[in-house]
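All protein chains of the complex are present and in place, except for one that has been dropped.
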Amino acid sequence: MIQFTEEAKRRYQTILSHYPEKRAALLPVLTLAQREFGWISQEVAEYIGGLMCYPPSDVLSVATFYTMLHKKPAGKYHIDICKNVSCWLMGVNPCVDEIKRQLGVERRDVTADGKFSWDTTECLGSCGTAPAMQIGDRYYENLTPKSVAEIIENLRNE
Amino acid sequence: MPALPGMTKILLANIDKPDQASITKYRERGGYKALEKALAMEQTALIDEVKASGLRGRGGAGFPTGMKWSFVPRNTNKPTYLLCNADESEPGTFKDRILMERDPHILIEGMAIACYALNCHLSYIYIRGEYEFVANTQQKALDEAYEAKILGPSVMGKDFALDIFVHLGQGAYICGEETSLIESLEGNRGYPRIKPPFPATHGFLASPTVVNNVETLAALPWIVQNGAAAYAAIGTEKSKGTKLFSVSGHVAKPGVYEVDLGYPLLDFINNEAGGVANGRKLKAVIPGGSSVPVMTAAECEGVLLDYESLLKAGSMLGSGGMIVLDETTSMPETLSVIADFYAHESCGQCTPCREGTGWAAKILKNIIAGEGKPSDVDLLLKIADMMEGKTICPLADADVMPIRSFVTKFRSEFEALCKS
Amino acid sequence: MPAGFPRGREERSFAEKAGRDARAPRDTMKKPAKVINVRERAEGESSFAKDIFAPLAGMRLTMNRMVDNLTGKVNATIRYPEERRAYSDRFRGAHILTAREDGSPRCVACYMCATACPADCIYIEPAEHPDPLIEKYPARFDIDMLRCVFCGFCVDACPEEAIIMSRETEICAYTREETMWDIKRLMSRPELPEFGLGYRPNENLVDSTVKFTPKHKEKRKLAGRVTLKEDVEMIPHVTFDPTKD
Partner (left out) sequence: MPKFTLNGQEIEAKAGQTIIQAAEDHGVEIPHYCYHPDLPIDGNCRMCLVDVEKMPKLTPACTTLVNEGMVVRSENERVKQAVRGVLEFLLINHPVDCPVCDQAGECRLQDYYMVYGLHTSEISLGMKVRKRKVIDLGPMVVLDQERCVLCSRCIRFFDHVTETGEMQFFGRGDHVAIGTFQDRPLDNPYSGNVVDICPVGALTSRDFRFKCRVWFLHATDSICGGCSTGCAVRIDHRDGAIFRMIPRRNPEVNRSWLCDEGRLSFHELNKTERISRPLMKGRDGVQAPVTWEEAVRSIDARLKEIRAANGAGSILGFASPSATNEGLFLFKRYVGDQLGATQFDFRVDSEDKNVLEEEDQILRHFDKHPNSIGAIKLGLMSKELGGIDGAIEAARAGQIKAGVVIYFPPLVRRPCDEEVEGRVFELIDVLEYSVVLAAHKSEWQTAASVVLPVTPWSEEEGTYTNFEGRVQFAGKAIDAGGDALAVWEAFAMLLHASGAESPWMSAEDVFATLTEHVPAYREVTLDKTRLPGVIVG
């Protein structure tokens, strides 16, 4: 049976305090849960449902609506690379191929060492500095296949 | 960003100054003066001021802000909410990000003014999940503001309580639509609501709610400070004030620029944005984010950057996310990328959008793969007709506009692909 | 009265009753009829030579026929049952239930045939199929061949090409029970090579899956002999692959 850590429980309480109604806190709580457990498994959905007194189907339904909540395990570093207009115009496809070559897994799959997973995403809002990708809460912009390789290399060695 | 002569700097005035994000520097440069002034004013007077300024929603729809505010019923027993729409997901748009990243306090000040005008004591900034780092900057700024007693139980010592919280989205373009944003904020799937009832009366938790774009709110301090007349003096007679344009694609100097509304489109591309990159020729421009009709180079001639002029030219100002396409670009592929985006972001609530966006995207994929039938080109237009104006929210229409404009204006390219 | 509905008798004009065009001018009716005297004409045309040779001309045809028959140039009768007439490709004989590639019936027990059947001679008992993509199959599918009127409606109604017809006509049995054909009987048809396929609206689909190959060259071609490959008893078809997504 999974559980929030004490720290997370405290965080959960503060989140609740921000909203006039409990339901409104569901999305932030799911975000917190993802940070805690890595991804929103059915187990997690059930736990959150129990915590907030909503049916698990309800929680999972919300989770499946938002693309940033992973519905399957993700790597320690999850790479989201933008494939939208501006990034595509500035040549993102070679970078995507480079990522695939570097990690050797298809999108949404996790590398053997569990360190990486990647996915293409829609506009990240850095069209001016396209192509761009996001790892964790960090943006990497003006990508080239070369820079992509370097970034992944650095993360590997961390 | 380089400040260019002849253009009023309202939002980006201090954007490049060193650590503008800190409250001390922000105050040194005249920050929170407007809020003080506003708090001294009558709430209704404040709304009239905004009305007089002719400020229009900068999120895309361009609805007059003052009017939007005046719809909010006064003295109801329900609380009023102000929601700041920072769910900036329109492809080609990244203006709000710059503001929140570099000058977060201008937004806080703007929100505080709006909240005071609307007599609202609880407000949220709905920031898209990808902008987590931006949200952190914004949060830091908020904490500073709380420390400085600018937010909290009494705003700047006045008897007016205000709390502002940051709410992170988790990746859904549709949540940029106001009712969908409200649903999402309530912790549901981001399904747009059917209007009426409008958010102004039944919004967040069925209470009166105003949803404003970051850029709109950020313009408020200047308006309050320098007066509506000064703001109205800028721009054209229907489109007043300045607008942020975020230029991307095949231009030499992509980035965010602030220009007076009514600035010539081509001059803007050629001068401010440094012209088309690598000396190539201009093929087309998507002036206001991916969901507005594309304009051919010829159509851009003599078009001004304001709501009316662009509408007359068959396109829209939208969110000001300008995407420039040079001669080498393949229009079918560009459209396919755009269509994929809408298929991916359709919420799936109502039928025409759910099925139509996906179908169109698949057909375009086929065409690009060279497996398209000649009839597919017309089928695309048919799907566009079937989708348009039949849905709850404008997302389907946002998909229809590029499809129709691309296919009609660059039909030969599509047909060429279909033949092979 | 709906449009196009014939008017009642009493409403018809005299001219119409007489089968004439009511709008035709009167004088065309007044025209005197031309009188032909047949006797005169016959006398004019006849001659002695004609009277002599006409019968001989007749005899010639008879003789030719006799010679042809004696030499076996044409044979009006055939040696049934060793030989059979060629029935039309759309002949409606005994039914065939077609099969999937794995040999299971292609029928999904949708009851369309039973619904269309005017003789009410089809009895179906559906069951749950383990494969969710097939979902439903007939646990029982009986046709009462004595009740069947061979109208072919079942074939028309079938959305799956699961039931088609053969050219088989000889459905004879010693007991009534034998004339109740069940799935097995309807699907595996050793006598099919003898008769060949009959009515099947979607011919190209069905035929594309069947091979017609003569067993061996016969010296004298028997009339209307259709031979199927001996092992072709059931008509396979390819199921749609759902994994393509």
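Of note:
So that you can tell them apart, the chains are marked A, B and C in the order they are listed, and the count of residues begins at 1 in each.
Note that in this section contacts are C-beta pairs under 8 Å (C-beta built on N, C-alpha and C of every residue); 3 or more make two chains touch, one makes a residue touch a chain.
Keep in mind the model is a prediction, meaning the values are calculated, not measured.
Contacts of the undrawn chain with the visible chains, over the full complex, involve A, B, C.
Of the candidate positions B:K9, B:H121, B:K140 or B:H344, contact with the unshown chain belongs to B:H344.
Only one of C:E160, C:E178 or C:E191 touches the chain withheld from this view, namely C:E160.
Taking the whole complex into account, chain C touches the unshown chain at residues 108-112, 115, 126-128, 132-136, 159-160, 240, 242, 244-245. Although one chain is not displayed, chain A still touches it through residues 42, 45-46, 54-58, 60-61, 64-65, 67. Summarising the interface, chain B meets the missing chain with residues 172, 189, 194, 343-352, 354-359, 362-363, 366, 375, 379, 385-387, 389-392.
Rule of thumb we're sticking to: only the chains that are shown with their structure count from here on.
The mean-CA centres of chain A and chain C are about 67 angstrom from one another, to the nearest whole unit. With centres defined as mean CA coordinates, chain C is found 71 Å away from chain B. Averaged Cα coordinates give chain A a centre that lies 24 Å from the centre of chain B. Partner chain A is touched in their complex by these residues of chain B: 79, 88-94, 97, 122, 128-133, 136, 165, 167-173, 184-190, 205, 246-250, 254-256, 286, 290, 321, 323, 325, 329, 333-334, 337-338, 340-341, 344-345, 347. Contacts from chain A toward chain B in the complex involve residues 18, 20-21, 23-28, 30-31, 61-62, 65-69, 80, 83-86, 88-90, 121-130, 134, 137-139.
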